[in-house]
Structure formats: structure tokens, C-alpha cells
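Heads up, the thing below is written out as C-alpha cells.
Missing here is one protein chain; the remaining ones are kept as they sit in the complex.
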Amino acid sequence: MHHPGVSYEGKSVSRAARDPLWSRVFLIAGALVFLGVLLVLPLATVFVEALRKGLGAALETFANPDARYAIWLTLLVAGISVPLNLVFGLAASWAVTKHDFRGKSLLLTLIDLPFSVSPVISGLFLILVFGVNGWFGPMLNSLGLQIIFAVPGIVLATVFITFPFVARELIPAMESMGREEEQAAVILGASGWQILRRVTLPNVRWALLYGVLLCNARAMGEFGAVSVVSGHIRGETNTVPLHVEILYNEYNFVAAFAMASVLAILALLTLVAKTMLEWRIQRLQQQVVLERTRHRDPALVGPQP
Amino acid sequence: MSAAKNQKVLPGFGIALGYTVLYLSLIVLLPLSAAFVEAAKIGPSGFWEILMRPRVLAALKLSFGLSLAAALVNSVAGLLVAWVLTRYNFPGKKIIDAAIDLPFALPTAVAGISLTAVYAPRGWLGAPLAELGIKVAFAPLGIMIALMFVSLPFAVRTVQPVLENMDSELEEASATLGAGRWTTFRRVVLPVLMPSILTGFATSFARCVGEYGSVVFISGNMPMKTEIAPLFIVTQIEQYDLPGATAIAMIMLGVSFFFILFINLLQAWNSRRTGTTKA
Partner (left out) sequence: MSLAALNISKHFGKTTALDNVSLEVKSGQLVALLGPSGSGKTTLLRIMAGLDFPDADCGARLLFHGRDVMDLPARKRKVGMVFQHYALFRNMNVFDNVAFGMTVAKRSERPSKAEMAARVEELLAKVHLSGYEGRMPHQLSGGQRQRVALARAVALRPEILLLDEPFGALDAKVRKELRKWLRAFQEEEKLTTVFVTHDQEEALELADEVVVMNNARVEQSGSPQEVYDHPASPFVIEFMGNVNLLLRGRKKPGTQPTSLYVRPHDIEICQYVSGHTLEARVLHVFSAGSVGRVTLEYLETGEMLEAEVPRSEVDAMKLTAGQLVGLRFRHTRVFAKKDQQRQELVEVPYQHPGDAPQAEPAS
């Protein structure tokens, strides 16, 4: 295909569809200014504010035991919620994509549900179930178990908020793989576990990683839902985002932004990893397309016996 | 299906579905049903009474109004960004493209305090704006900017793939028929993009309505003026007024639900009309 024109990202856009220079410059500048003000400026501010009194002052923040505890708690919460939702994502995507059953679309809708519930409202839901006067609160209390205003509540809130992340990435990936490879494996005598481990998972590993990455980013950064159920007890129920809030409300801006920088760096790392994964997945998809075209091209078919 | 035996070809269906449903029930359905049961206890008159409290009305109006405004602005800005990212080449494009997802990755609390620092009366942008007499932080405008920040990726990422996959022949055909670029954009490109713009608008709106973390710092939280509905719910919870909190939560969920339903119906109508599939 030879269009007279300029190639953008491998696609050729003909002169007819090309905009005049002034409008291109104007639009690009407009978009860049908008993104600069809305996205880049706040991000830069985090680091600038953290370093306002020097690196030493910023680093002092992390000497504080409450700050250290908050970091530990955040890691703990993510360490519990992400694997839980990973296992769920695997089970749900296996059931949904490799089998036919009634009520599948209802199930898919329910899986996506937490996305459309405000974090604050999901925190409220948990209080209604596990709070002092909630459905199970009194019973659990009498057993000496406290959920709300304690770590289990924080974990539950985080699990609820990050519930769909892994499943959401895995389901389309497994769906696009089809079922034939699994069927071939089952005819060769493989068990369910063998199929999952040796045939299915290797083909969706990047999507899985992608889902885990997003799940983890959200788990570590969740604020609204956790804020409602945590009770803000320093050194006990404060995650990093909650600790940021407390420091900020105490006008301890350097410390607040220093803590925030940790989360911002985490976000940047997530973005880098995510972008790399996206490129990787895109390449894999292109490879598949390439294979399919080659597959049909007799000129490229190799020597035959 | 008349296969009554319900046999499954691939193994592991029972355990996978069983676990899925159990986990879903425990984590999502149980809390959700608790909310419905508790809401039912309040009763219609109770709901009405709570809804008619001036502070509640103000909070809901503020939340929905600003969410609508933010989603609208983002629909236009998101289209601009998506257009620039798919149509033009410029240095740093890939980085900018990746940065669009920053609001997904950056914890909302961090976004909240940094936006406040930028737009506070003595902040980088807040100071010059204050001199012009525009108050951003601790005013509705600040809330709107925070909402725009958190929902921008939705607006861009729904439109971008459609724009990428759009057949350039459409525009070429229009150009050969003598249409100018602006006419082509308005009459040819925009109708193709409309479903995805609507989807982006709806998801942005839904996200904005529920947003808490980034807004709570910049809003100033003055009742009747800059108190958003999620914040009001938190206040109710802290005052142990769970029925009040539940009522407002259910109203918010209901409005969001109907809004999304409305957008979906609009989409269905549009795709029936044009014979195109939903984005």
C-alpha cells in the first residue's frame, strides 16, 4: 500500500487528511499546556515541596516510627490484598472464559461493580457489616475480633476497592486466546492444574502482571475507603496515604510531601512498568497478526517433504 | 441447552466458579446487601427528610454539578489530547502518552495535597490567579480541577483507540468531496467518535461523583459551600449517623446508576441509528 503522504506510527495519512501547520502547532501546544498544568505541575510540586528544606529534612521524616509503621502497614495490606485478588482473578477468568454457563454476563457485571462504587461508600458498606453496631460487629467483638478501626478492616476495604483489577485484565487476555490449546491439552490427558500452569498461564503472563501491577498501585494508594474504616490511629491503623493526610493537617508540609514522594515514586515506577508491559503486549499481538498473515502466504511456506 | 448432564470439557469449572461466587459474595455482595437492607429500614419518608436537609442538598448539588462540569471539560480536553497523541508527531510524545495514566497510578491523597499546594493563594498558580481575583483552592473551581485530574485518563483512553483505528479513507473521501478540515472534523470524524466520547464522559462523571481523596484537601470543606457529598458521608459516619450516611450513599449510587443507564441507552440508540457498534 502506497499512499502519497506522511507516515505516522507506521500508518500512512494522506495529504488530504493532514492539517495545516498552524493548526497542528496550536493543537499540540494546547494539549501540552493543559497536560502540563493538570498533570506535570502537581507531580513536580510533590518533590519540590518535599525538598523545600533540603534533602536532610525530607529524609528525617522516615526516622519517625509512625512513618515507618505506615510504610510497613501499607506493604502488609498490599501484600495481603493483591494475592487474594490474584487468586480470585484466576478463578474468575478460568470460569468465565473457558466455560459456558448461564448468568455469565451477570457475573461479569458484578465483578466490575466495585469500580462504580465510591471508595467512601464502600467503606460505609463495611462499617454496616462489621462496625460496632453492624451485622456481624457485635458477634465478632464478643470473639475479640475487631475489624473496623483495625487492620482487618483496612485490608477488607482495600480488597473491595481493588477487587476487579486482576480479573479485568485476565478475562480479555484469556478470551482472546480461545479454548483450543486447552482442549488439545485435555485430550492429551492433562489435568486442570497442569493445563492452567503449563498452557494457559504462560500465554497470559503479561496480562496477569499488568493486572497485578495496577492492583498493587491502587492497593498501596487507596485513601477514601481506608480512611473511613481505619480510625486514623497513629502507629496502628495509618497507612502511608493516611499518614500523609495527618502530617498535612498538622501543617508539617515537608514531612507530608516527603511521605507523598514515596507514593509518587511508586506511581512513576508503576507507570514505567505499565508502559513497558503495554509495549510488550502490543508486540506480542503484532506477532500474532504477523503469524496469521504469514500462515496464509504460500510464498513463505517452508519446504515440504 | 438440552444437554441436561451439564458436562464440562475443561476441568476445574466447579471449583473456579464456586470460589469466584463465594469470594464475590463475601467481598462485594454481602456489604452491598447490608447497605440495601439498612437503606430499606430508613423508609421513603426518612429518605425524603434526609434529602431535604439543606446541607445534604447543597452537598449533592455541588458534587453532581461539579462532576458534570469536570466531565464536560474533560470530554473536550480529552478529545484534544487524544487527537494530538494519535495524529501528530512531536518529541516526547511517548512519554506524554504514558503520563496520561498518572492519575490512575498516583494515590489520590498525593494528588490532593499537591494540587492544593499549586492552587493555594500562595501557590505557583494560585498566587497569580489570586491577583486576578480568581480563587481556586478552597473554592468550587479547585474541586473541579481535582475532579478533572482524577478523571482525565477516562476521557482520553476511551477516545484514543477509536481515533487510532479510524479509517483515514473516511477523511480522504470527505476531502475529495470538497469539505474543509473543520467541516470534515465536524461532519465525519466527530460522529464516529461520539459514542466513545459519551462513554468517556459517563465514566469520568461516575468517577468524579465518588471521588474523595483528591478533593478533600483542596475543597476547604465548608458546609453549604465547598462540602462534597462523599465528604458529607464521612462526616456522618464520624458522627455515628449511619442511617444518614447510608441514605446519601444510596441516593448517590442511584443517581450514578441512572446516569450510566441513560448514557448506555443513548449509546444503544445511537448505534441503532448509525448501524455502528458501541465503542
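Observations on the model:
Letters A and B mark the chains in the order given here, with residues in each chain numbered from 1 onward.
One rule holds for everything that comes next: a contact is a pair of C-beta atoms (placed from the backbone, for glycine too) under 8 Å apart; a residue touches a chain by one contact, two chains touch by 3 or more.
This one's a predicted model, so the numbers in the text were calculated from it and none came from an experiment.
From the options A:T109, A:N133 or A:Q287, the residue with contact to the unseen chain in the full assembly is A:Q287.
Across A:I28, A:L84, A:L140 or A:V199, the single residue that touches the chain missing here is A:V199.
Touching the chain that is not shown, out of A:S116, A:Q183 or A:N252: A:Q183 (per the contact rule at the top).
Contact with the undisplayed chain is limited, among A:T109, A:S191, A:N249 or A:Q285, to A:S191. Mapped onto chain B, contacts with the missing chain fall at residues 1-5, 7, 9, 11.
Although one chain is not displayed, chain A still touches it through residues 180-181, 183-191, 194, 198-199, 202-203, 287, 291, 295-296, 298, 300-302, 304-305.
We adopt the following convention: only the chains that are shown with their structure count from here on.
Touching chain B in their complex are the following residues of chain A: 8-9, 11-14, 16-17, 19-20, 23-24, 27-28, 30-32, 34-35, 37-43, 45-46, 49, 87-88, 90-92, 94-96, 98-99, 101, 107, 110-111, 113-114, 116-129, 131, 133-135, 156, 159-160, 163, 179, 182-183, 186, 191-193, 195-196, 214, 217, 220-224, 227-228, 240-242, 244-245, 248, 253, 256-257, 260, 263-264, 266-268, 270-272, 274-275. Against chain A, in their complex, chain B makes its touches with residues 8-13, 15-17, 19-21, 23-24, 27-32, 34-35, 38, 77, 80-81, 83-85, 87-90, 94, 96, 98-111, 113-115, 117-118, 123-125, 145, 148-149, 152, 168, 171-172, 175-176, 181, 206, 209-213, 217, 230-231, 233-234, 237, 242, 245-246, 249, 252-253, 256-257, 260.
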